[in-house]
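Apart from one protein chain that is not included, each protein chain of the complex appears where it belongs.
So, subunit A:
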Amino acid sequence: MLAEIINPYYLQVLSFILINIILGVSIYITLSTGQLSLGHAGFMSIGAYTSAILTLNYDFPLVVGVILGALLAGIVGILIGIPTLRLQGVYLAIATLGFGEVVRVLFINWESLTQGAIGISSIPHFGRELVTGLRDTGFTADMIGIRNNQLISLLVFIILLVITVLLITFFVRQNHSRVGRAFAAIKMDENAAEAMGINITYYKVLAFAQGAMVAGFAGALYAHVTAYISPSDFAYHRAVEILIFAVFGGSEVIWGPIFGATFLTAMPELLREVSEYRYMIYGIILVAMMAFRPQGLIDHEMIYKIKSRKKKKKKVEDDKKERNRHGVGS
């Protein structure tokens, strides 16, 4: 029965949605201190290449490769974040875009390590590695009545889902902490935040590095899900795509870019005819959002309304319960 439900193709689409959600979260973090970055494709590629090379050429365990890939992207994020601190808005975007291109050109030309424009193939695949691991413990796909490739895509999806949920939970909690309040204050008014005794340099670099690290993490996951990466995967259009998740979905609350990533990844899959015009649609979205809803689809107000409606509903229910109780009593 399970065999009929599990469709590897759909699971793969879902997995890409999850990776894009992580990328959406990464741009959200950087934006949450008001820093506009077009360098996330570059950070993503650092994570992807690092993990791919370490696991393929140096036999690192996959988990270690992914972690080191994310860490290296984070460290590069610190190195880029400090000198660009004084840059605001579009100037920062241009500088980070330049950074992304430098990284890409580096990966194209460092052929001995990266195989240049051809890219790296047969990178250890997440799902396959896991299935092999499971087989050693005696578990196989037919034990639950599905084919091997179904098990592979199912495992990839489940693991990505768990990772994504954990990541979102972490950043939602960070938002409600001291760090989150400092980020919000800096985004609202840097001068005021500074006068309040918030260490602007520290928090801006922290946000930039966190964003870079999460993008690198997504890149590493991407490498092990597709098993093939090349510099063109991380070109300019990818940087714009990541930013569009936030522009479309909204960057005020974390749910904005999450929604943006989900919708914009699912749309071309659901509407086949649309996928050809993908980048044209991105352009239209950019212009339309700037004109009509610069804060993105999901903003503070919307979340506030949803929350207060939930509260109201709960109150109505509570009242009902209360009345019932009284009814029983009398």
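Note that in this section a residue touches a chain if its C-beta (ideal position, glycine included) is under 8 Å from a C-beta of that chain, and two chains touch if they have at least 3 such contacts; residues count from 1.
Simple rule for what comes next: contacts and distances are computed from a predicted model.
K.L.:
One chain of this complex is not shown here; going by its UniProt record, which of these names is it: "Dissimilatory sulfite reductase beta subunit", "Aspartate carbamoyltransferase regulatory chain", "Carbon monoxide dehydrogenase" or "ABC transporter ATP-binding protein"?
P.N.:
Missing chain, per its UniProt entry: "ABC transporter ATP-binding protein".
K.L.:
Write down which of A:142, A:189 or A:319 is the residue touching the left-out chain.
P.N.:
If we include the chain that is not displayed, A:189 is the one touching it.
K.L.:
One chain isn't shown here. Among A:172, A:198, A:235 or A:266, which residue touches it?
P.N.:
Per the contact definition at the top, the residue touching the missing chain is A:198.
K.L.:
Residue-wise, where is subunit A in contact with the chain that is not depicted?
P.N.:
178, 181-182, 184-185, 188-189, 191-199, 201, 300
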